[in-house]
Every structure is written in C-alpha cells, then in structure tokens.
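One structure coming up, written as structure tokens, with questions to follow.
A single protein chain has been omitted from the complex, and every remaining protein chain is retained in its original position.
As written, the chains take the letters A and B, and residue 1 is the first residue of each chain.
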Amino acid sequence: MNPYNYLYVAGLLFTIGAIGVVVRRNAIVVFMCIELMLNAANLTLVTFARINGTLEGQVTAFFTMVVAACEVVVGLAIIVTIYRSRRSASIDDASLLKR
Amino acid sequence: MLTIQTPETILFWVLAPLSVLAALGMLLVKKAVHSALLLAFVMITLAIFYIAQDALFLGIVQIVVYTGAVMMLFLFILMLVGVDASDSLTETIRGLRPIAITAAIGFGGLMISLIARAKLGHGAFGLAEANKDGNVQGLAKLLFSDYVFPFEVISALLITAALGAMVLAHHQRTSAKPTQREQSIARFRQGTLGTAAGLPSPGVFARHNAVDVPALLPDGTPAPNSISATLKARGDILETSQFELGEVDKTVKEEK
Partner (left out) sequence: MVTSNSLVYLIALPLLGATILLLAGRRADKWGHLLATLMSASSFAVGLYQLSAMLGRSNEERAISQKLFSWINVASFQVDAGLLLDQLSICFVLLITGVGTLIHVYSISYMAHDENRRRFFAYLNLFVAAMLLLVLGDSYLNLYVGWEGVGLASYLLIGFWNQKPAYATASKKAFVMNRIGDMGLSFAIMIAFATLGTVSFVGVKEASHSASQTALTAIGIMLLVAATGKSAQFPLQAWLGDAMAGPTPVSALIHAATMVTAGVYLIVRSNFIFDAAPTAQLLVVIVGAITLLFGALVGTAKDDIKKALAASTMSQIGYMVLGAGLGPAGYAFAIMHLLTHGFFKAGMFLGAGSVMHGMNDTVDMRKYGALRKFMPITFVTFGLGYLAIIGVPPFAGFYSKDLIIETAFNAGGAKGIILGGAALLGAAITAFYMSRVMILTFTSPQRWDNDVHPHESPILMWLPMAILAIGSVTSGFLFARGDALAQWLQPVFGEHGAEHSEVHLLSPIVVSAMALVAVAIGVAIAVIKYQLSEVAATAPENVSIFTRIARKDLLQDSFNEAVFMRPGQALTRVLVKGDDVVIDGAVRGIGRTALGAGSALRTSQTGFARSYAALILIGAVALIAGIWVVTQ
C-alpha cells in the first residue's frame, strides 16, 4: 500500500471539517470541526515524518497538539462568556459587527 | 526503504472509511452531543493511525490529551450550554450552503490531485532508523536540542491560555451578594406567598429522601415542583403511595 494514502484521508477529513465550519450554526460544533481540521493536519505531518524518515514531522505534530489544546481552552471560555450574556450558543446571533 | 505490511493495509482500509464516515456524521447529526462523540471516534482512529505509523508517543498523547482532555472539555461545555440545543436544518444566510459545499469540494479535489501529482524525489524511508533508540528517545533528542526554543515558547503559551481561561470565566459581582436577610425579605415581598418559605425539597421524610421521590404537600398530594425537570422529563418520578404508612396504631400505651 502507498503510504500516501494517509494523505488522501487527511485531505478528506480537512474538507469535511471546512464544510462543517461554514455550515453548522452551533458554536461548539463549529469549534469541533476546527479541531477536526487540526487533526487532519497532524495526520499529514506524521505521514510525512514517516515518508521522510525523520522525527521532525512528529515534533511539529506535537507542537500543533499543544497549541490546539490551548486554543480549545480559550475558545470555549469565550463561548461560555458569550452564552452567559446572550443565553444563546448560535454564532449567528453574535452579528453586531455588521455594517 | 519502507514497505507497508499487510496488517497495516487491512487496518487502514477498515479504519479510514470509518473515520471519514464518522466525520461526515459529525457534520450531519442534529444533536451537538452526538457530534462530540463522533469526533471522539475520529480522534481515536487517528490515534490508531499514528501508532501504526511508528508515532507511538504521539498516538498515546492523542488519546490522553485530545480525546481524553479536549473532547471531555467539549462535552462539559456542551452540558453547560445546553445538551438539548440542536440546530435547525434551514439555512438563514442565503446561498451559504451551496457556496460552502462547492468551495470545500473544490478545495478537497484540488488538494487530492495535487498530492497525487506531487513527487518527493525519493521513496518512503520509514522510521526504523529514527526510532532505533525508541520513539520517545528520538523525539526527546529532537525536542530538547533543535526545538528547545519553540518548546519553551509553547509552554509559555500553555500558561497564558490557562490564565486567559481563568480571566474569561471569572465572574465579577457588580453588586453586593444579597444576604440571607435580604433574600428572605425579597421572598416575602413577592406577589404571592406561595413560595415565600421556599420550595419543598424532594423526598418523603422518614421513609425516602431520594431525589426521584416527590415531596408531599400538606394535604397529602405529591408536589411536582420538588423534582428536577430532567427527571420529570424522563419520567423517573417514583410514586409516593408506596411509601405511605398503613393504618397508624392510634392507641396510646401508658409507660409505667
């Protein structure tokens, strides 16, 4: 089997995550789709680490995971804060910056 | 040079379609909790992929950190925000859905054809050489020599993120906390005195004080307000009649 197959899977997952970010209205589900995209990128990095024979791809994937975790922490805290004031978790309701 | 063995091939061809389907499912289901669980499934499959690709440390970290911590965090927030929340299927912004789907499919198609076209100039090496001291040792060697600066910066980022979450979640009282006396006065100043003394807590005293047994009102009928709405919705309220006493012996025995 071609080790590049993992890359195709990662590409598909990334696409699905991209659709999800735009289509879903619940803020938390949107966030989860972003996490899916990050994971797809991680899979790509690990696959390339294997193909290139160095561990640098894995180190980068590790860093990506840490950053994603931080991002989740802060992002969810923001969602909670918005929920507290607006009583709604839909991102369409936070549209005050329109023209 | 890397040759992929048959077990890995089978692993791949079983789990890859599953993960894609799970991702699609995460996209399409209505309830947010179901999305979260499907995402957890995808993450576990990815962890298995990492392990299959000789990224042992990363695979375990994926399960422990991502699936274990991050997804659980998602579920906690979902519970805080409302597990019942479900998106309606109709789209409020005109034309967004077709545009998004077209763009994403175009994106995916282009990416896949790019990957198919790309030539690295060498075959796949595999990680047998890099992992010869063990995957963890290999990662540590890289992490603490070439990548020590990003490592330190990311640890600072973690601390910042934790602080940020604390700041955001901090609830500053804008007015003084009402004391017991004030709360009591407020209760008695309401329109009716029905709840002036507070709602009854669940449970029939002396026989059962569980949360799923309603309290009894003075005339002996059960008070539905004393049971949480979730249990009520699930129909988990127990009948109080089974806890009622039979005839009470009303004779008074003299004590000598």
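List of remarks:
Operating definition for what follows: contacts are C-beta pairs under 8 Å (C-beta built on N, C-alpha and C of every residue); 3 or more make two chains touch, one makes a residue touch a chain.
These figures come from a predicted structure and were not determined experimentally.
Only one residue from A:7, A:21, A:66 or A:80 touches the chain missing from this view: A:21.
Touching the missing chain, out of B:10, B:64, B:79 or B:114, is residue B:114. For chain A, the residues in touch with the chain missing from this view are 18, 21-23, 25, 30, 91-92, 94-99. Listed for chain B, the residues touching the missing chain in the whole complex are 93, 96, 99-100, 103-104, 106-107, 110-111, 113-114, 117.
The criterion applied here is as follows: only the chains that are shown with their structure count from here on.
Distance from the chain A centre to the chain B centre is 16 Å, each centre being the mean of its Cα atoms.
Across the complex, chain B is touched by residues 1-9, 11-20, 22-26, 28-29, 31-33, 35-36, 39, 42-43, 46-47, 49-56, 58-59, 61-63, 65-74, 76-81, 83-84, 89-90, 92 of chain A. For chain B in complex with chain A, the touching residues are 2, 4, 8-9, 12, 16, 19-20, 23-24, 26-27, 32, 35-36, 39, 42-43, 46, 49-50, 53-55, 57-58, 61-62, 65-66, 69-70, 73-74, 77-78, 80-82, 85-88, 91-93, 96-97, 100-101, 103-105, 107-108, 111-112, 115-116, 120, 124-127, 129-131, 135, 138-139, 142-143, 146-147, 150-151, 154, 157-158, 160-162, 164-165, 168-169, 171.
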